[in-house]
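Dumping the structure here so I can ask a few things about it.
With one protein chain withheld, the remaining protein chains of the complex are depicted in position.
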Amino acid sequence: MRKYIQQLKDLKSLIVGLFITGDNLRKSTVTVHYPRQEVHNLASFRGPIELLPKPKNPTQPRCITCMMCVSTCPSGCITVVKHKAPKPSAEEKQAMAEAEARGEKVAKPKAPKTPKQFLYDYSLCSLCGLCSEVCPVNSIGFSSDVYMVCRRRSELKLDLLARLKAKADREGRTVDEVA
Amino acid sequence: MLDVILSPQFMRIVLAAVAVMAFIAANGLVLVYMERKIAGHIQRRPGPFEVGWHGLLQPIVDAGKLIGKQLFTPDGADGLLYWLAPVVSFVWVLPLFIPIPFGPQLTAFEMDLGIVLILAFSGTNLLALCMAGWGSNNKWSLLGAARAVAQSVAYEIPLLLAILAVAFTSGTLDLSNTVKLQGGWPWQWNIALQPLAFLIYFICALAETNRAPFDLPEAESELTAGFHTEYSGMAFGLFFLAEYANMIVVCAVATALFLGGWQGPVFSGVWWFLAKMYALLFLMIWLRWTYPRVRFDQLLNINWKWLLPLSLANLMLTALLTKVF
Amino acid sequence: MKHHLSPEQISGDFYSRRFEQGPDEDTLILNMGPQHPSTHGVLRIILALDGEYIMRAEPVLGYLHRMHEAMAEHRTYLGYLPNMGRVDYLHAVAWNWAYVGAVERLGGIEVPRRAEYIRVITCELNRISSHLLWWGAYLLDLGAFTPIMYAFDDREIILDLLQSVSGSRLTYSFLRPGGVAFDLPDTFLDEVKAFIPHMRARLPMYKALVTDNTILRHRCEEVGDLPLEMCRRYGATGPVVRGSGMAYDVRRAEPYGVYPELEFEIPTENSQDAMGRYLVRMGELEQCLNILEQAVQAIPEGEHLIKGAPKPRWKAPVGETYFAVEGARGKIGVHLVSDGSSTPYRCKLRAPGFSNLSLFAELAEGTLLADAVSILGSLDLVIPEIDR
Partner (left out) sequence: MNDDVFAGIPVLLEARPDRNRSGLLRDLYLIPEGIVPAVERLFAAGYHLEDISGLDTKDGILVSYHFDHFEKPGRIALRVLSPHDTPKVPSIANIFDGAQWHERELSDFYGVVFEGNPNPTPLLLPATDVTTPLRKAEASRVSLGDLIDPGEIVQMDPRFDYFAPKDNTDAESKEAEA
């Protein structure tokens, strides 16, 4: 008998539950009503990586093509193509040959340290941040691009140099302005 | 023969059938919208919002989507039963609306045994669930159908007894008469005389319409989707519509039996009926979004150990009191 | 009567064919999953049913198997870090911690005290978010739709907090051998301090809406009776063993980090049923808040990553180590063997869910299908962790 009375008493919890959901029905919604509203904490989101520009030239990355990021990335999603060393002209060649003949140290023309291409496959990236940690010149950072969408996987293969330039254009910053 | 067809009564029934179809479809859409909006706001989110003003057109678009979807028969299914089930489920809901007195004049067909007709036809929905469960050639559907049978059979008894108690007090099985015998103010309603019968009726109605917390035949976390696991497109849509139509029927019957029907303190009319009916529907929706689901043996225990004895006692007490007074 | 079908007539794959050999004619063989709403992902369970009573159950794993252990043997010690967030995406910080802890133990790397506190704070926040998600999903299993939305409302705050530290919202990989990758943002501690009373104020609502609900109690009480002896036979840990009355918590049994300095209780329940496991997790929510409260007070200033922390080409000294931490689901263990190169020679991951799920077959026997769903939910399974 006591069991049945207890069961009847337990029915009170059902009423309590109704009051709680009813109370919430009365209250305003808590969801972010995208696209009418947007979330505010995008700044702390560490999204797809981006190249950081040189302080004086917003279209040029700080990258010195040391390849640390490429070798560190666990997913192998970064590809950096170096510039080839410029071919010495005929005169330079001759000058070099003469210098060599004189037994001097020959300064061969060096390849520019800036990257020719900086490709990034976002579809492979796991956003661990190791690339940005190992970068000696702090050239890799995270973007807070949460709204990136694409239809094809190939669209996630990003050319970071182009994106850097596009960003500079978007922000209307040019070399001259900064200088 | 011709004079039968041309008789006003027959014409009235035909007209009523068409009107009922329209009513079910319209109310189905309203209910779907209402359910989703209430669920949304209970969960602190806006619910459908994008199609039309505050998502008003969402149910219509959903219906369009369901109609546009491909219908296919699963491998090894019994074609006849499989396709008959949703049709049966929907078609047999229509007669249920015929004796319901929405307003003083707004009754499709007043009949002396209106309640009996509703009780008789409401059992056929179960047949549809059985056909769907067996015809689908799916084990989940079969389990869902088996649950539906046990649940429906069990809960029909206290439902019947609760209605009988009201029939005893008002002395009629005609729904229109039952309404007329009640007054406009809440204390003149049958619920004041029969609160326990109303409670039992409402719980049984939840179980009969497979609404949470008694939605075991389609318990999605246990049986994926129960009896309609294999259905797609409008075949599923018909089940869906029939479920909502059944909800409307049980709430309409409750309104007529217990809540004074179209009678109100002021301006008696169909609007009072609809308002009371939707209040009950709102309660059903509210319950669904609050409670977990009961287990199957508990469901039957509630019926056999609580509702049945209570409704029997209630009926006997009612009979005694009507005899004495 | 034995099955009247010949083996060729039995459809299904390797596992269901093996299963179907032998049951009686009236037995229903039911394939629950890998696509089923309450198996939480891609777990598959083959059931032999008599009516709705389960006569035999056999989980079939591997639908989410990614061979994380082999990946470890092909990546550098640091390069393996992002994997850990993907093993158990609900308590990623604990898995991160188990791995970096093993690496630190192997290499004898010190961790700054500030980093230890950052780890504790993020790990406990992550534990709360994991339990909240479990709570919502469990109620979903039991047919209540609304609680998960309330849980997500609170979980969202935690995700925002963890995002402000780690930059990601789910698969955190910001722990490093020798500390953490990023220091806390300036407002973080204040936000955690504000979160603690908020969460405390929400717990009574959870209790009134769900824990006290008589339908829920009837669905959980005396369901999935799990004696302590059985926990031991299967190696169950975490809330599962604590729900059976054993106060076993790796944070106390094998102290790591700064947990010895923090005061907290180990909630246990003696009822040994699904309700016991439920109540343990609800109790842990409160204890996590207690730990957080102490940790945000005690966190010292200082560096967040020790100088000379392993670089990507870091070579671990030869040896083996075993490091265990307490995850939201139980004991997470990492068994690391190094041959002195820059990649692990062997990395064995001990997933708590693996052991916890292995007892399901015995636990589900003789219960109703609906109870099996309740039991499965009460074990708190994360399939990617079990399959690895």
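Order of writing sets the labels: A, B and C. Residues in every chain begin at 1.
To be clear about the criterion, a residue touches a chain if its C-beta (ideal position, glycine included) is under 8 Å from a C-beta of that chain, and two chains touch if they have at least 3 such contacts.
Source: prediction; values computed, not measured.
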Open item on the list: Going by the stated contact criterion, tell me the shown chains that border the hidden chain.
Closed with: C
Task: Touching the absent chain when the full complex is considered, from C:V241, C:V258, C:A364 or C:L379 - done: C:V241
- [ ] Among C:D50, C:D183, C:D212 or C:E254, single out the residue that touches the unshown chain.
- [x] C:E254
- [ ] Among C:R114, C:H304 or C:K331, single out the residue that touches the unshown chain.
- [x] C:K331
Open item on the list: Touching the absent chain: which residues on subunit C qualify?
Closed with: 13-15, 18, 61-62, 65, 67, 69-70, 73, 105-106, 108, 231-236, 241, 246, 248, 253-254, 318-324, 331, 333, 335, 337-340, 345-346, 348, 350, 354-355, 358-359, 362, 387-388
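Note that in this section only the chains that are shown with their structure count from here on.
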- [ ] Would you mind checking which chain's mean C-alpha position lies nearest the centre of all protein C-alpha atoms?
- [x] C
- [ ] If you tally contacting C-beta pairs, which comes out ahead, A-C or A-B? Let me know.
- [x] A-C
TODO: Mind checking the centre-to-centre distance between subunit B and subunit C? Centres are C-alpha means, answer in whole Å.
DONE: 43
- [ ] Can you check how far apart subunit A and subunit B are, centre to centre, with Cα atoms defining each centre and the answer in Å?
- [x] 56
- [ ] Just give me the whole-number Å value for how far the CA centre of subunit A lies from that of subunit C.
- [x] 30
Task: Two or more partner chains touched - positions in subunit C - done: 146, 150, 153, 209-210, 213, 215
Open item on the list: Give the residues of subunit B touching no fewer than two other chains, as numbers and ranges.
Closed with: 42-45, 289-291
Task: Residue ranges of subunit A touching subunit B (in the complex, touch as defined) - done: 14, 17-18, 20-22, 24-25, 27-31, 33
Open item on the list: Looking at the complex, which residues from subunit C come into contact with subunit A?
Closed with: 75-76, 78-83, 85-86, 146, 150, 153, 160, 163-164, 166-169, 171, 173-174, 181, 185, 205, 208-210, 212-215, 217, 311-312
TODO: Name, in rising order, each residue of subunit A that touches subunit C in their complex.
DONE: 7, 10-11, 13-14, 16-17, 20-21, 24, 30, 41, 44-46, 68, 71-75, 126-130, 133-134, 142
